[in-house]
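Yeah, one chain of the complex is gone here, protein chain that is, but the others are all in their spots.
Right after this comes chain A.
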Amino acid sequence: MSRPLLEVTDLHKHFPVGHKGIWGEPAGYLHAVDGVSFAVERGQSLGLVGESGCGKSTTARAVVGLHPATSGSIRYEGNELVGLSRRRMLPYRRKMQMIFQDPYASLDPRQTVGSILTEPLRIHRTVKPRQRRLRALALLDAVGLNPRQVNRYPHEFSGGQRQRIGIARALALEPDLIICDEPVSALDVSIQAQILNLLADLQERFGLAYLFIAHDLAVVRHLCQRVAVMYLGRIVEIADRDELFENPRHPYTKALLSAIPVADPVVERARRRIVLEGDVPSPFNPPSGCSFHPRCHLRGEVEGERCSTEQPHLTALAGAGRREASCHLVQLEEARVPVGG
């Protein structure tokens, strides 16, 4: 098998919290990302889903080097990125671009669209000065904006159009990988559909790979071939799209899927919804054992105190589709299934 475009192995990102005095030792560490591994293949999309605070965005930011990883490995086409100096990171930064949730906050209000789009070209010197403006016009066209609007400012555009500008900026350096952090969460449904279609078109046209972060599972299902579900800094299940959505195995994945409201009253009435108890716990003080156990509706199926004392690990499951889950119950189920069944 060929090498993946991006390979993340056992990534950790800890933030110090509660310093004792100004220069004192931190009182503890918040484990925002706690041993995450995944791969993104060239031209493919991996969806990273989970609730707020589960570490999705921190993972994304660590991958593009916006904040350094505490430990672990991030390989781009086999080259290790963790520990690289800013200067040596630069060529990789070009290949990996990012799109953010908030199209308002991520664009400089004092720059025209043209200058926003040519700035990366200037910094990375990939395009000759004379051709930069032409390039900006082509980028606007590629994302479905009128090239004649090149001299306008971000505030003159609607939310959806601003997200298109953000996408055009990400495309400027011809990346292989775009990390999309909740790119459609702030948009209305009708505009969201436009942007999702645009992302799909661009992927096909330029052979882009996406690391696509979202809390909306339906959106992820629409765009991604593979999906990883995160809970409290860890991946609890990772599988190919159809396996994950048709036969979710981890109790959290099951609950998450069943909690999504479906826009059909007939379906809604017939559904049995798993309503989880309690709140999403704080990553500062994660529960013992399986971190999902205080909310898990299936923990009673596992004998004794295992769920609350012993941390399950991500293990491969039988069957096709390189599927993994981290749950004692799933492992028991696997042991019962005859191999190959």
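Going forward, contacts are C-beta pairs under 8 Å (C-beta built on N, C-alpha and C of every residue); 3 or more make two chains touch, one makes a residue touch a chain; residues count from 1.
In this section, contacts and distances are computed from a predicted model.
Asker: UniProt name of the unshown chain, from "Arginine ABC transporter permease", "Formate dehydrogenase H", "Oligopeptide transport ATP-binding protein OppD" or "4Fe-4S ferredoxin"?
Answerer: Missing chain, UniProt protein name: "Oligopeptide transport ATP-binding protein OppD".
Asker: Hey, which of A:L46, A:I99, A:A170 or A:A255 is the one touching the hidden chain?
Answerer: Going through A:L46, A:I99, A:A170 or A:A255 one by one, A:A255 is the residue touching the chain not shown.
Asker: Taking the full complex into account, find the residue in A:L46, A:A60 or A:V219 that is in contact with the omitted chain.
Answerer: A:V219
Asker: Pick out the residues on chain A that sit against the missing chain.
Answerer: Spelled out for chain A, the touching residues are 51-52, 158-161, 188-194, 196-197, 200, 215-219, 221-223, 241, 245, 248, 254-273, 275-276, 279-280, 295.
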